[in-house]
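What you see is the complex with one protein chain gone and the rest in place.
Chains: A, B and C, in written order; residue numbering restarts at 1 for each.
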Amino acid sequence: MKKIINDPANVVPEMVKGMVRSYPQFITKIEDAEAVMRADKESMTGKVGIVSGGGSGHEPTHAGFVGKGMLSAAVCGEVFTSPTPDQIYAAIKAVDQGQGVFLVIKNYSGDVMNFDMAKDMADMDNIKVKSIVVDDDIAVENSTFTQGRRGVAGTLFMHKILGAMAQNGASLDEIDAAAKKVLPNIKTIAVALSAATNPETGKPGFVLKDDEIEYGVGIHSEPGYRREKIKPAKDLVSELVGKLNDEMHLDHNKKYAVLVNGMGATPLMEQYIFSNDLLDKLAEFDVKPAFMKVGNYMTSLDMAGISLTFFEIADEKWLGYLNQPVETIAW
Amino acid sequence: MKKIINDPANVVPEMVKGMVRSYPQFITKIEDAEAVMRADKESMTGKVGIVSGGGSGHEPTHAGFVGKGMLSAAVCGEVFTSPTPDQIYAAIKAVDQGQGVFLVIKNYSGDVMNFDMAKDMADMDNIKVKSIVVDDDIAVENSTFTQGRRGVAGTLFMHKILGAMAQNGASLDEIDAAAKKVLPNIKTIAVALSAATNPETGKPGFVLKDDEIEYGVGIHSEPGYRREKIKPAKDLVSELVGKLNDEMHLDHNKKYAVLVNGMGATPLMEQYIFSNDLLDKLAEFDVKPAFMKVGNYMTSLDMAGISLTFFEIADEKWLGYLNQPVETIAW
Amino acid sequence: MGLTVNNLIDWINNFSAKIEQNKQYLSDLDTAIGDGDHGFNMSRGMKAVSQKLSTKPETITDVFKQIAMTLISTVGGASGPLYGTAFLEMAKKSATSDDIGELLEAALTGIKKRGGAEPGDKTMVDVWSVLVPEIKAHNLTREKIDSAVAATKDLVAKKGRASYLGERSKGHIDPGSQSSGYLFEALLETEGIL
Partner (left out) sequence: MGLTVNNLIDWINNFSAKIEQNKQYLSDLDTAIGDGDHGFNMSRGMKAVSQKLSTKPETITDVFKQIAMTLISTVGGASGPLYGTAFLEMAKKSATSDDIGELLEAALTGIKKRGGAEPGDKTMVDVWSVLVPEIKAHNLTREKIDSAVAATKDLVAKKGRASYLGERSKGHIDPGSQSSGYLFEALLETEGIL
């Protein structure tokens, strides 16, 4: 493992410090917590707070999306490890304006439990808290008897929609209702060329051969659904779009937002080549994205690969929310 | 080599198509050239054009910086290969508004010669063209008898300053004078953990051992000035700041803009840890950056490493230009 | 025989030592079917616990509470809230009981409630739900611990990160079950509690 770090045990606090010190115009550290909140406190006055977070290693997520028009605060757990309830609670408390706080949680048992415990703590303090658990990764079979699906890159669309609504003055209940409506419209699927190496363990999450790829891996190197030989970008696009279409049934009468997300070590050149093939493939369905982003948004440290998110814009207002300007490091 | 591409010979045209199709609100393709120009043509009316470009593989540079307030057009050569004069000329011609066009060239013999030939072609068409050759990489010894220093990440500051000036209506001569004044104030130095693999050659530019780093490498895997065992982030910061200080003599009475630039495969986590140590180190000089950016701006495909750029803000107006809003994919 | 501040702390320090010793093994188990951090998570938490307990609390309840709060605030992930809840429930129960079987039963109820897992879901609940009755019946043995842990190997995970693997989670011991095994081993080795 070759990384630009000091002590593997300190990567998160050092990263958080580096981030707030590099971008004091956007974010500021919450005292005694590995969490950041908006520097522009005025932009939160009288608004519902939107708080997200999770394990670190997905930068710019989540802290890069804290700022006017998007998240109020982000909690930074250890690498690939849910933050603890006290940290989450500190963030809730820091941003609450009496209008309540809405939590955007990715569906991992750790995150769900820790955020739940933080919610209990907020309840005791009479802070109104509601939440949504994002589970956009279609690589995993779904069932009510299991943990269900993982929350991955599509979570950013949730952040953006709810952040815009909160900025425009929506109530906690309105945000809660919108989150429930948005949720089933976000679907993501990934392909990996190599796994991330967690600085603490010093080992990659899995090892692929020099000519192998794996479909459906998670953002913490959770295994996917199939391993095979590397194929041309066009074929990767076909596989991923096929999977998404099975779930969403692409329809040229509907509008879609698209996120082509680099996992960390994949050059933008490859992401754009993938996007070019993607737009060709979508044209076969007579679909042209109404909103599109390409880049490293929800990464997995130094994993190589791409995830593809489709978000069906079931409500015309959502497109406005996606396009609404924000003041963040990374959107 | 494992890459998300189709045919190695087609990576550039496919990438350019992917980029303009993903972000039609910012950029549009110049016909019959691997080059892009602003989609917002109105923003260029009556202004001097700013054109840059070079070999591809440095994304988001250069096309990601085309848009209102920054570049007018960018020319995309083959991977790590200067674009040809006809392509550059096509970009010049596409953006000229009768006020002339200013070229920002990185100091490589290929770029210098091809841009020169394009200038000759523009001359024949009575388009006024001036240019600057950026040579910010202090890894290389300087001498009037040699090629001199390479142009690397610091070029972005040149783009931003001149782009803002052009947007504000500066004349070609004013831009030319400013470019000459800005140039000696930009200095960059890099450290690499691994080299880029050019899709066409399929091989990395150099190979470092599992515990080795190299200081001073270029953005096309040109060799650097020293190879040694990997060190803590703090020590890398000391080495790079030391080199920059030898050249610039950091002075707490002066203002600096700082760019911490990821080379492509280095996670943001590491870049922020580096930034945290950097800000500590600068504090020893009683220097606090007046402007700072951290992220993947001038990459080298999948190279791992970081470059550090200091830009001494010798003219107070420059800070305003750096902060002036732009409409680009990547600034 | 009975729980005291001293033997409780001995138990926990012994657990802590086992975690430290098997940190890499626990993480390797987690690499196979999770994200490879279980050993590091538990080690971070138990180091903090041992550190905390170096100033001896006055009552059993205080010991449990300190362990709970320390785990909750240092571990994170799935195991933090689960172990944290277990010790929190033991702290609550210890106000009215000092019977280790009853305390651990309260802990198990808390774990199930917090994580929603049932026996057979390939989580630490499998080990706890087999061994707590044995403890109540004063029948805990090293063999029973080992076999409870080993039994998670053939299960298909329904909760936690391993559930994403579906059928492919079979054939690997559940890391949280293994760390729970160490907790019960440490209990068995501590004189005077059982």
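The working rule: a contact is a pair of C-beta atoms (placed from the backbone, for glycine too) under 8 Å apart; a residue touches a chain by one contact, two chains touch by 3 or more.
Fair warning: this is a prediction, and the values are worked out from it, not measured in the lab.
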Omitted chain - touching chains that are shown: B
Residue among B:221, B:271 or B:299 that touches the chain left out of view: B:221
Which of B:6, B:28 or B:82 contacts the chain that the document leaves out: B:82
Touching residues on subunit B - with respect to the absent chain: 55, 77-87, 108-110, 113-114, 116-117, 139-141, 145-147, 150, 198, 200-201, 203, 205, 218, 220-223
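Here is the rule we go by: only the chains that are shown with their structure count from here on.
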Contact distance in steps, from subunit B to subunit C: 2
Taking each chain's C-alpha mean as its centre, the one farthest from subunit C: B
Residues of subunit A touching at least two other chains: 79
For subunit C, residues that touch 2 or more chains besides their own: none
